[in-house]
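Every protein chain but one is kept in place in this view of the complex.
Chain lettering (A, B and C) follows the sequence in which the chains are written, and residue indices restart at 1 in each chain.
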Amino acid sequence: MNPAEPTLTLAQTLWLLSPELVLLVAGMLILGLDGLRPRQEGKRWLPYVTLAGLASALVATLTLWDCNARVLFVLSCDPFALAIKMVALMATGIVVLVSDVYIRTRSRYQGEFYALLIFSALAMCLLGASTNIVMIFLAFDFLSITSYILTGYLRDDRRSTEAAIKYFLYGAVLSAVMLYGMSWFYGLTGSTDLAEIAAVLRETEHTLRPLILPPLILMAAGFAFKVAAAPFHQWAPDAYEGAPTPVTAFLSVGPKIAGFALILRVTLIAFPMDLAFVSLDWRTVLATLAALTMTIGNLVALWQQNIKRLLAYSSIAQAGYILIGVVSASPRGVTAVLLYLVAYALTNLGAFAAIIAFSNRTGSDAIDDYAGLNRRAPVLALVLLISLLSLGGIPPLAGFVGKLYLFSAAMEAGLLWLAVVGVINSVISLAYYWKVIRAMYIAPTQTEERLTTSPTLAVALGIAGIGVLAIGTFPGPLLALLGMVAQTFFTG
Amino acid sequence: MSILDLAWLIPFFPFAAFVAVSVFTYRNRVLSHRLVIGGIAASFVLSQIVFWAAALLPVGGGEHAFESALIPWLPNGLEVFSLGVYIDPATAVMLFMVPLVCLMIFIYSVGYMHGDPRYSRFFAYVSLFATGMLGMVVFNNLLAFFIFWEIMGTCSYLLIGFWYEKESAFRAGLKAFLVTKVGDLFLMLGLALLYAEVGSLAYRDIFSPETLEHLAHTPFLGTSFSMATVVALLLFGGTVGKSAQFPLHVWLPDAMEGPTPVSALIHAATMVSAGVFLVVRAFPLFAAIEGGVQMTVVAAIGAFTAIFSSIIAIAQNDIKRVLAFSTISQLGYMVAALGIGAYVAGAFHLITHAFFKALLFLGSGSVIHGMEHGHHHAHEHGEHEEEGEGAFNPNDMTYMGGLARRQPITFWTLVVGGLALSGFPLITAGFWSKDEILAQAYELAPAVFWVLAAAAGLTAFYTARMLCMTFLGQPRTKAAAHAPESVPSMTVPLIILAVFAVGLGWIGIPEHFPVIGGLIPNWFHHFVGSTIEPTHAPEHAARAMGHAAEAIHGFVWQPLALGLAFALGGLALGWLVYGWKPMQAGERDRVEAAMRKVWLGWFYDAMRNRFYFDEVYRATFVRASIWLASVFDAFDYGQVEGKHGVVDGLVNLAGRVGRGLSQVSDWLDSRIVDGLVNLAGRAGRSISEVSDSFDLGIVDGLVDGIGDAVRAGGRFIRPIQTGRVQNYLLLAVVEVLALVVAFFLM
Amino acid sequence: MMVPLQWYLILSAALFCLGLYGALVRRNGIAILMGVELMLNAVNVNLLAFWRYTEPAAATGQAFAAFVYVVAAAEVAVGLALVVATYRTHGTVVLEDIDLLKG
Partner (left out) sequence: MTLQQILFFIFGAISLGAGVGVVTARKLFHAALWLLLAFFGVAGLYVLLEAPFFAAAQLFVYMGAIGILIIFAIMLTRGMMRQRHPRANRQWWLAGILAALFLATFVRLAWQGPWTAPAGPVPENSLGLLGLTLVDPGGFALPFEVASVLLVVALIGAVTIVRER
């Protein structure tokens, strides 16, 4: 309890919570509407209601833009949190677009699916704004639980249930480990508030330093699990491969956005760099994990034949790049992380939209089956091409600008070796992205049959493709904006 | 608003043509090539206007670089830095050369690519390439430079592998892509470091005296090197890759798998010189520290590349490979010139070389085209060749001979180009540019001078050999006997380029040259020399440049005489060996015969095999990366058959890694040592067998052969990504504990 | 004299490690879940002990523990649902035999 802060009125509080409240109402509304008409065929309106809910939440977020306040002592309503909310909401919106046909043709329970997506978005919004360990762990497990259910959503599909049970067991154990670490943290510092923890750590650094590290590592393991960073990444390829593809798209983007927001906030608020153990030990370990994550992800991706699995390893590697920015822990590092998150979300969702469009028509995820896609669906192939090249960091696409920023942030922080590892890795990654591109554009094709794309998927493909190109060729305004957002942690 | 404000349209026209062709008109061949040629013609006209405006008007005319800000692009701190046009003399002369050469080569391609099934696609690619080259030249910051540089790289890859049905072409494309990427990697690091340090990549900011001063005095991460040195060396890494300098030269000869116009345009005249242009552009940075190690490195690599590749060129029989090594060697010349501080001379040679090398390539394309037609003609008439017919190679000079009579225009234009390449005195452009480099080298760095002079002699020799083998004597095959002259769309560009190969030198005649010096002002030197204004460069850089300038104010006869002796001597010797009594069919190469007689056969083998660089790279880097990938795969690849726990997995993994390590050391013993031994010529044969057995290649290993490698990996490695979640959890606990231990130890 | 705090902490660590061991070695999915429950109980013992010994006048530790209850209940519900679903599709809940997805 902290009575020193200015008290907000109920109306003010509700206003600051409006994005979350809108999502909550939207989720409940969808469940209700879905329940009212149980046997209606198709339920084609569901995705649009979902999108409307997400859009309202986005509008609510936008109206809050200038805020910088604490809400009910556990959340922060600052530009960083709002930016994360926007990215999360937009990413979830694209996931809704790509889910439409896929879920309609494969599951009977559509209402719950979209409601769960909305609740996931809610959990991500909360996670990105939490400033209290209790709130962090609740939002963390909230997001985990919706993710487990979504992964196992095709309950009659062997792969889907298997992916879900593995993801669940790995997640349950890791979250128990994280909680155990948090309980020690509470015991050692006597607080659950990040800012207060920082104050306590500053006062008692010498006595606490040897004690705080094991709990810290337990917590870090939980965070690393959330963003699928090596060496706590092993659940990811299995879960990504088995999950329904739109859910894979969501898993590869959503938890990473929220997870990195969480990692940044905890790192920058609770463990400020002026603490010796943070700037020495903590940074070294994070940097090592970043290098390990990139390298493992990329090298193993070289061997994959299934495109979902390939992208799973690719997204592990991408988490490694993002960690570079976290390690830098500077305004430029935070800007770079935010930029890369936006670029990565658009790029990866574009790639998954293409994969879903392909598998909706052909039922296959094998890279070999992408042969001749250029002839069968030129636009689809083009978006996938742009996405893969952007993931590989080829200019002038979004991924390139993001990488350049990350690497220069690392250099600014004196981590030249990490930047070198990053650059080498991005070259290695071209080899496996290239494998897909070659199949689409060069490999001989068995069939010339045209592939059509549903309207919702086409919209998703368009948004992603244009977004990636736009950010890559004209990143100025976005970067300026994110640069301001990054100041959240560095002023005052 | 100045006309220069419109310079951004120069790369835009080819880009518009690229979009139009690839989206709309790709089914219509004629319309496609008209659009593309129209696009480059428009760029040509506009860039001529810009060039003359820059050369004649006060704005941009040497005194001050012209810069226009177009759009806010990247924030730099809290400000936004703009993408704009940047025109200075170095840009202007590039704008004079690039669109002109592009235009000639596009016109030539209409004839050369006639009948190709992917005709429109070819034109779309070359148009995109022109966008990349021109965009790289006109914009005002290094980030745009890098983006267009990468676009060129991609086009180069696509065009080398244009006939991708041919395995060798496909591989060559990929090799070029990967090898130049190694260079780009350094370049990108350089950019990131520069950006981190300066906070901007705009030329105006990074080459300002204050910034250079700052970079020169900031030590790099506590080492004794300054930031300027490290950034310059990293940028130079990009040059080494793009301009095919030793040791990343291996991709360029293979790049000749592409269609000949592509070789002429990208791999001789324009793209490969982009690396040199990068050094010209960033010259203030290179010169920011007096006697900096970076300049020494540049000069050493350039000079070594120049001599090294001209030695290789002597032993090649493929006409395009001779030219490819010649290109590498000439690029080495330019780089060496820059390295000794003679950046005007380097830029001058860049421009003249572009013209005569494009001419030589196009001429060789005309010869090859003729040989192919002659071959078909001979077949239609049932006149079968004798043995070895299956391996007919239209590029092989030993199959040629006597073409002077069959292809007179090609012959005479090629002679002009060849003389320019050898530096034939007074009348050729190559003479003036090479002479300027030699003259300055003589003053500034005698060691470099002697290396370059020797390289000039070798150049003249292999040029004479090439011309004699191709054109003189009697036809050595039926194909050569029936080769027709090429169509006008091919020969007219040859003639135009030949005019430039002669005339262009006159704009750069040193003022103190005997007799004709001063008749025509040394316009080039005045113009380009003002790119870097002494007042804007740091003091010692200005001094270095002033020193270079002094060198040519007074005339020194020794370098001229020595250069002439080497050039004419090389030509004469070449003619004596190959032209006096032309080669007969089936005769052994005369240099080879001579060298074998004096027990130097092993050295000739090494020359012909390009000193085994490809083999050594394949046996080291490629092999190592495949091995590394398979080791890392151990952490995640699963091939579960029996019921093995992670324990077994770990134990086995240790065994595998150990075995892998021992294999590496074995292989180091057997392959590398063998390789070195072979280089010494003691076991000339075995390495090629070894390399055959290791011929996984970059392609197979990293991209194509994934399947093979997976199988090999599966045999190698026990699974860890087993599919069993409890194994994963166990590893997670291991990792947590490992981190705890690591922390406690720290 | 009261029980020293260390005793509780050590007891909770032991309980946690027992749970962890169970989660790592039991073959049945439900048994693994039981291990996780033991781990969560250990967390709560830790939290309440810390609360009692460092700030009994406040309620932070108690509230934290209450939320752990909620999350544990939610996790068990979802986990058991997934175990049952897996049993339906795979015909087994032995985790070692569920390894369709790997590599």
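Methods note: contacts are C-beta pairs under 8 Å (C-beta built on N, C-alpha and C of every residue); 3 or more make two chains touch, one makes a residue touch a chain.
Here the structure is a predicted model, which is why all the values come from computation and not from measurement.
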Omitted chain's touching partners, listed by label: A, B, C
Contact residue for the chain not shown (choose from A:A60, A:I145 or A:L479): A:I145
Footprint left on subunit B by the chain that the document does not show: 643, 645-647, 726-727, 730, 733-734, 736-737, 740
Touching residues on subunit A - with respect to the absent chain: 1-3, 7, 13, 17, 24, 27, 31, 71-75, 108-109, 112, 115-116, 119, 122, 126, 132, 134-135, 138-139, 141-142, 145-146, 148-149, 152-153, 155, 184, 187-188, 207, 210-211, 214
Residues of subunit C (touch criterion as defined above) contacting the omitted chain: 1-11, 13-22, 24-28, 30-31, 33-35, 37-38, 41, 44-45, 48-49, 51-60, 62-63, 65-67, 69-78, 80-85, 87, 91-94, 96
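In this section, only the chains that are shown with their structure count from here on.
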Chain pair with more C-beta contacts, B-C versus A-C: A-C
Where subunit A and subunit B are represented by their mean Cα positions, the distance between them in whole Å: 41
Interchain centroid distance [CA atoms averaged], subunit A/subunit C, Å: 26
Averaged-CA centre spacing for the pair subunit C and subunit B, given as whole angstrom: 62
Residue list for subunit B, restricted to those that touch at least two other chains: 636-637, 721, 723, 725-726, 729
Multi-partner residues of subunit C (at least 2 other chains): 20, 23, 32, 95, 98, 100-103
Residues of subunit A defined as touching subunit C within the complex: 1, 133-134, 137-138, 141, 145, 148-149, 152, 155-159, 161-166, 168-169, 172-173, 175-177, 179-180, 183-184, 186-187, 190-192, 237-238, 241-242, 303-304, 309
Touch list for subunit B against partner subunit C, complex: 636-640, 643, 719, 721-726, 729-730, 733
Subunit A partner contacts - residues on subunit B that touch it in the complex: 71-75, 78, 80, 143, 146-147, 150-151, 154, 164, 181-182, 185, 188-189, 191-193, 195-197, 221, 628-629, 632-633, 635-637, 702-703, 706, 709-710, 713, 721, 723, 725-726, 728-729, 731-732, 735-736, 739-740, 742-744, 746
